[in-house]
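With one protein chain withheld, the remaining protein chains of the complex are depicted in position.
A and B label the chains in the order they appear, each numbered from 1.
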Amino acid sequence: MTGEREGPAARPRLAVLYNPKLRGIFYQLVLLAIMVWLGIEFALNAKTNLQAQKIATGFGFLDNTAGFGVNQSLIAYQESDTYGRVFFVGLLNTLVVSAFGIALATAIGFLVGVARLSNNWLIARLAGVYVEVIRNLPLLFQILFWYLAVLGALPAPRNAISVLDGVFLSNRGIAVPRPLFGEGSGLVLAAFAAGIVVTLMLRFWAQARQEKTGQQFPLGCAAAGLILGLPLLVMIAAGFPIGFELPQLRGFNFVGGVTMIPEFTALLIALSTYTAAFIAEIVRSGIQAVSRGQTEAAYSLGLKPGRTMSMVVIPQAMRVIIPPLTSQYLNLTKNSSLAVGIGYPDLFAVFAGTTLNQTGQAIEILAVTMAVYLVISLITSALMNWYNSRLQLVER
Amino acid sequence: MTGTTQTAYVAPAITAPLPPPIAVGGPVGWVRGNLLNSWSNAIVTIVSLYLIWAVAVPLINFLIIDAVWDGAGRADCLPEKVGHSVGACWPFIGAKFSQLVYGFYPWNLHWRVDLTFALGAVLLVPLMIPRAPLKMLNSILFFGVFPIVAFFLLVGGSFGLEHVETRSWGGLLVTLVVAVTGIVVSLPLGILLALGRRSHMPAVQGMCVIFIEFWRGVPLITVLFFATYMLPLFLPNTWTIDALLRVLVGVALFSAAYMAEVVRGGLQAIPRGQFEAASALGLGYWKTMGLIVLPQALRLVIPGIVNNFIGLFKDTTLVLIVSIFDFLGQMRAAFADPNWSTPVTLYTGFAFCGIVYFVFCFSMSRYSLFVERRLNTSHR
Partner (left out) sequence: MHTTKNETAVEIVAMNKWYGQFHVLRDINLKVGRGERIVICGPSGSGKSTLIRCINRLEEHQKGKIIVDGTELTNDLKKIDEIRSDVGMVFQHFNLFPHLTVLENCTLAPIWVRKMPKKDAEEVARKYLERVRIPEQAMKYPGQLSGGQQQRVAIARALCMEPKIMLFDEPTSALDPEMVKEVLDTMVTLALDGMTMLCVTHEMGFARQVANRVVFMDVGQIVEANEPKEFFAHPQHERTKLFLSQILH
């Protein structure tokens, strides 16, 4: 429009139009205005829609009675409890399956990752096949597979597969013994705690002595003896106060012991084996990122392979491994929401699933659910950034 | 000094290379060096062999040797009729095949789906071959024209084509529609977000960061629920949005966030000099990005984009939780058919489903690896 008027007045206007700073501010204002407009529009629409559909608003529903049962709960829960309590039941279930999943996935992942680098051709190939097969199948497919095809195919409790007469596999879940703490078991636990404390002290002492005299101390053996041996001795002395309650078949199901429901088991196996495949790749590339020269240099100084691993290779590989490893942990936690596909009562299934279904309060419920996952993600990435800034290799 | 000089043995003439002692070369040497180089290794080898045996034999038995290849109903796949233990019941797959591929898309209109698949393949194959010419035109056709054509072909309702409700879509069709739409929409969105995240305007940058981190921080299933249950509440009640479309919106937003991070990685790999050289030529922001930076950056991130696509392809299975029956969903529904209820139906279904997903994902991951290797060699 400035093109039409060639008068002197056009110049300053042109200048305003082509000043990058002012232009930037203008763009940003437009963008903000659009966002605000969208926000208002959404809010108004939501208000009319909710009124039209007679859906309540606000968080009052959290105090209402849920009225549905949950097949796994770490805290006391019954149908007459509130939606608020259901939220915590679900959250705890999410956390518990994630925690076990992370531990298992890490163990399997490191094992497979190291196996891929093995100088045994066969095991390296096998590990590679594991990674390729697992990574290239959808997680939900794997969850359903474990739930329907593997655990669902187990016999009824009456014909349960028994492992050493203590663990029973059936289509009702996996029943394992439950520890019973009798009189005097406090002593055993105290011995266990004492073992840990003494080990820590021993570590300091061994380090100090090493620095002074150069003598080394077999800390691993000592720690094993103290942490495992000492409680065992106390246990024998106190006449075995800690016993186990074995699961027993009564009627159509097992009583006693602890039963892991099939939903939990299937989800746990699928999540951990799936994530393990990704972790294995991370571990492999982390170890490979440490150049061969590092190992050779350590060997040429006379360091033994074990020491070379623990003092040269692993510290360097960990810097490469930990950031993507954390994001895999996050993925596992987020993926645990697929529980809803088989009915494991995690946060998503009981809250965004059943509760949303019953109350219809989609906005509040989904906002809270998303917020929980977001908070977990943000805390983890904040920790990660802090860790990274601490461990950055110093470069020129 | 002269004394020691004598001790160095100097070859009188260059001798020919000798073959290694048998223990080193040859198959025997290979086995000794790679499988039996120590006691622990020998044990590992034996355990691995046992593992392979324990997995491969039942698998082959199930898939091929004991499998039933033709039949008309459940009776043909029962051990009583077959006379031995039954492996896979392939007639079940045969009977459900059309459902697995098209869902309940009307029989007589299957050609429209086939045509769409064929068109997609014809455009995609040359796009994936690095040496094929006319990349620019090809990309425009695939990312710009193909989605529109596919939309009219599949949905119908104009050009004399009969309208087909998305409710009757299903199977592989839905899987591919969701995955391809996700990628096609998320690529431009992701590029914009990535540019925004690197912008110097604080409001733009802030908004992009919040958008990206938000979608990356929540599980996809919450996004699908958001799109299914929450989104309609935010829109005027006069709009009725198709269930599949809602899911597509959710998937596109979600994968745009991941795409943005992939593209950002590519942008970061472009040296500053490129920006400076473009500015020195007098190019503005959009010209610099569009002509100089993005073409290089996008080439670098092709493997990342393909990996994103693999992730998306696997994630499409989640739509079954919001009652849209993709490939896996159709398979699950097929299990419930009493006409085919046999002890092996479930396993046959999982085997077929697994093979299909694996073939898709594995070939794409190999492709991504191939592009990555090519990039690595051509850049050094």
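Methods note: a contact is a pair of C-beta atoms (placed from the backbone, for glycine too) under 8 Å apart; a residue touches a chain by one contact, two chains touch by 3 or more.
In this text the structure is predicted, and so the values were computed from the model without any measurement.
One of A:Arg158, A:Arg250 or A:Lys304 touches the chain omitted from the figure, and that residue is A:Lys304. Only one of B:Val10, B:Ala121, B:Ile148 or B:Ala336 touches the absent chain when the whole complex is considered: B:Val10. Interface note: of A:Val312, A:Ala362 or A:Ile376, the residue touching the hidden chain in the full complex is A:Val312. Contact between chain B and the absent chain runs through residues 1, 4-5, 7-11, 14-15, 17-21, 23-25. Residues touching the missing chain, restricted to chain A, are 210-216, 291, 293-294, 296-304, 307, 311-312, 315-316, 319, 393-396 (touch as defined at the top).
We take it that only the chains that are shown with their structure count from here on.
Rounded to a whole number, the gap between the C-alpha centres of chain A and chain B is 24 angstrom. Across the interface of their complex, chain B is touched by residues 24, 27-28, 31-32, 35, 42, 45-46, 48-50, 52, 118-123, 126, 132-133, 135-141, 144-145, 148-149, 152-153, 334-335, 337-338, 340-341, 348, 352, 356, 362-363, 366, 369-370, 373-374, 377-378 of chain A.
Every residue of chain B that touches chain A in the complex is listed here, in rising order: 34-35, 37, 41, 44-45, 48-49, 51-52, 200-204, 207, 213-214, 216-222, 225-226, 229-230, 232-237, 310, 313-318, 320-321, 328, 332, 335, 346-347, 350, 353-354, 357-358, 361-362, 365.
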